[in-house]
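For this view, one protein chain was removed and the others were kept in their places.
Chain naming follows the written order as A and B, and within any one chain the residues start at number 1.
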Amino acid sequence: MIRIMRRHPALCLGAMLCGLALVLGAIGPVVIGGDPSAQDLYHVLQPPSWTHPCGTDAFGRDIFLRLIYGLRLTMYEVVVSTACAAGIGIPLGLFSAMAPSWLDRAIMGLSDMAFAFPGLVLALLIVSLLGPGLFHALLAIAAFSIPIYTRLARNLTHALRHATYIEALQVLGASRARILFRHMLRNIAAPVLVQITLGAGTVVLSAASLSFLGLGAQPPMPEWGTMMSDGRNVLGAAFWPCLFPGLAIALAVIGLNCLGDGLREALDARSEQS
Amino acid sequence: MRRSVFLCCITAGFAMKSAAAACAAGLTVMLAEPPRSMDPADQNATATHSILAPFYESLVQQDETGSIRPGLATRWSGSVDGRVWRFTLRPHVLFHDGAPCDPEAVAASLKRLIDPKAGLAGAGVFRGLIMDVAEDGQDVVITLARPYADILHLLAMTQAAVVSPIAARGGTLGRHADGTGPFRFGDWQDGDHVRALRFDRYWGAAPSLDWINWTWSPEPSVVNMALQTGDANVVMPISPVFADLYTPGRPASAEAVVYRAPGSALFWAALNTRLPPLNDPRVRRALSLSIDRRALVAGLLHGNGQPACFAITPETPGARGCGAAAGADIDQARTLLEQAGWHKGFSITAVVQEPEEPIAEALQAMWRSIGVRLVIRRQEAGVWVQSAFAPPDEKKRSETGVIISSWSAPFVADLQIRPLYAAASAAPAGANLGFYDNPIVDAEIEAAAGTLDPIGRAALYGTIQTRLADDAPMLPLYVQDDLFGVRRDIEGVTSLPDGEIVVTQAHRRPVR
């Protein structure tokens, strides 16, 4: 255990932060209790104190409590957005790699074009089209993350296709689907996992950006990006409504990035050893 | 352009007297949004009014107490039936392009405003009311379609400002202002500034400023910081949350002063009277009773405003205060809901723009206490107007029950009531967003508008207000004070009740 920690400090830090987030998000609201939407308009913008560790916001709500409840929303964001992006992107990439070369080129060309498209501009258009709301924002984020997964899955599969053992399997008469799902998917799983972890960090940041522009979560959801966006309206009179949600986002993203980076390094090290 | 301002301030900072005097020349004012147009008749925005005011003048002007003062007209009189108004023009007034401001030019300007072919955005209240404009010697004669007691207040509005006939014909007004005001148009750089320069051939007293630089930022915190750092000499509006920073003794008070003027923008929640259960007046009254308006003023405005329970704003003749009704009466509200058969509660949807979103969030929490669940749809300006002004069937489809916004028509009770409550102004035709339809109120609105005697009119408006409060098609919430910040070295800045900032008379405090 200690050896792992010494060799992969980033991985451990990431795993710790993510684990902490999971635990807090799962049991935090149950243990702490309280209502994250309870307002007290006569005591707004109270600075941090023992009763309110992160102060209160412009409606007199406890920011700490909202951050804890917001963890669940952040997890929801990551799961929905990543599931959509990877769920479409990876099969598309696999298909592209196995498809005839003209189709492969066409799919990859389209995907590169979509990747080049400024993500936020695309998200802006999608959210404006569907109407503001967290779910729509997540769809928009997923939309501009798809090409990343497509490209990754396609390149990995493409490289594997000519690997000796796959060719051997083909000669042995294994079905295409069997090769694809049994062998290829298993082999690309590790790099895809790394990408999902790193992508999750991007999802959190992008969701915060969209909420900051007023296109994300709708009130009174304790969504971190929205909280920070609300906080910016009082910056100068009170720093805590902006500081703490920003810190929470930063910690979550650092955790995810550490985990992803650490995983990649660990995998690289393993492949170098073999 | 900004660089010269910056250099100026540096030199002034070193207290070189001559340099400071040279710097006393200009003023930078920061607003919340950019101008919509340089054509006064083609816009309806308070911030734009502020920017256009130094360029343009109207026949008459309205001061901060609501009295009408001479503008381009020195005298005026109305016929006994209140339909024909004669204005005698001030002689020797020039437009910035050198054209004389004669009766012909004034008539052409007003005709342009109401011309359907021109399709001007600010024509709203004028078209249909003004029937004809004619010149008669040094006079301009305006004929109205019906008697209208508050016509002078309408003519004082920025939309009715007199524009140069040459510029109007040339079609350049949208980008290049051309009026008779004490300042002429300098330049307008999109996303950066509008600059006004002193007009040397102005008919009246010359202003002490050489130029006014208008900038804007949608971020309230940025506006506040700009005031503290001196990036702006004047800011309007400053968000209520920052007003306390400038109370004497706190660090920011050394830099600037925040002035408070009673505002005229009434914030309200309109209820869709066609959508069950909001079609039941008892439900609507219950919603109104469960609102703690005092808490709204304390929390959202940090005390900078007054609770509002009636349709007419405080500065207008005939207005009524809240009294004890400013607080919530949850028990009474519950009883009403029970009588209406909705004691189990229900769910409604509100559409709101970003600036008013906090109101929705506060109402959401308050209504929760009587079992009403409010779903908030925050929309961008362009989308919001469409859903707010949607006809009944569309609102029913989208289940829009509540529309939150504000309305400002200082001193003119008719403009505070008719567009919001008359059956004829039901959306999409007008701003009666909840489709309130009460023939008795309609008749009383007509009667009040045609009553020229101020006391009789105030009494009529009193009756209307009580009726509206009982029926509760719209829930008045509060009137927000106008807050504006001025750096310590600037004097002579005032504001008008419609939220316009007036800086034409501003000057730098002499260097000690």
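Note that a contact is a pair of C-beta atoms (placed from the backbone, for glycine too) under 8 Å apart; a residue touches a chain by one contact, two chains touch by 3 or more.
The rule is simple: contacts and distances are computed from a predicted model.
**Q** Assuming one chain is omitted from the figure, identify its UniProt name from "Sorbitol dehydrogenase", "Glutamyl-tRNA(Gln) amidotransferase subunit A", "PTS mannitol transporter subunit IICB" or "Binding-protein-dependent transporters inner membrane component".
**A** Options "Sorbitol dehydrogenase", "Glutamyl-tRNA(Gln) amidotransferase subunit A", "PTS mannitol transporter subunit IICB" or "Binding-protein-dependent transporters inner membrane component" considered; the missing chain's recorded name is "Binding-protein-dependent transporters inner membrane component".
**Q** Report, in label order, the displayed chains that the undisplayed chain touches.
**A** Within the full complex, the chain not displayed touches A, B.
**Q** Which of B:Val385, B:Ile440 or B:Ile455 touches the chain that is not shown?
**A** Of the candidates B:Val385, B:Ile440 or B:Ile455, B:Val385 is in touch with the missing chain.
**Q** One chain isn't shown here. Among B:Pro100, B:Gly128, B:Gly170 or B:Gly204, which residue touches it?
**A** B:Gly128
**Q** Looking at the full complex, which residue from A:Ala208, A:Met221 or A:Leu263 touches the chain that isn't shown here?
**A** That would be A:Ala208, which touches the missing chain.
**Q** For chain A, which residues touch the unseen chain?
**A** Where chain A meets the chain not shown: residues 10, 112-113, 115-121, 124-125, 128-129, 131, 201, 205, 208-209, 212-213, 225, 228, 232, 235-236, 239, 242-243, 246, 249-250, 253-254, 257-258, 261.
**Q** Using the document's contact rule, name the residues of chain B that touch the chain not shown here.
**A** 2-3, 6, 34-37, 42-45, 116-125, 127-128, 174-175, 189-192, 215, 217, 219, 221-222, 225-226, 228-229, 231, 380-383, 385-386, 388-389, 405, 407, 419, 428-431
Here, only the chains that are shown with their structure count from here on.
**Q** Counting in whole Å, what is the centre-to-centre distance of chain A and chain B, each centre being its mean C-alpha position?
**A** A distance of 44 Å separates the two centres.
**Q** Quick check: in the complex, which residue numbers of chain A touch chain B?
**A** Chain A reaches chain B through residues 37-39, 41-42, 44-45, 58-60, 128, 131-132, 214, 218-220, 232-238.
**Q** Taking the touch rule as given, give the residues of chain B at its contact with chain A in the complex, in rising order.
**A** Touching chain A: residues 219-221, 224-225, 228, 239, 241-242, 244-245, 292, 295-296, 298-300, 302, 354, 357-358, 360-362, 364-365, 376-380, 383 of chain B.
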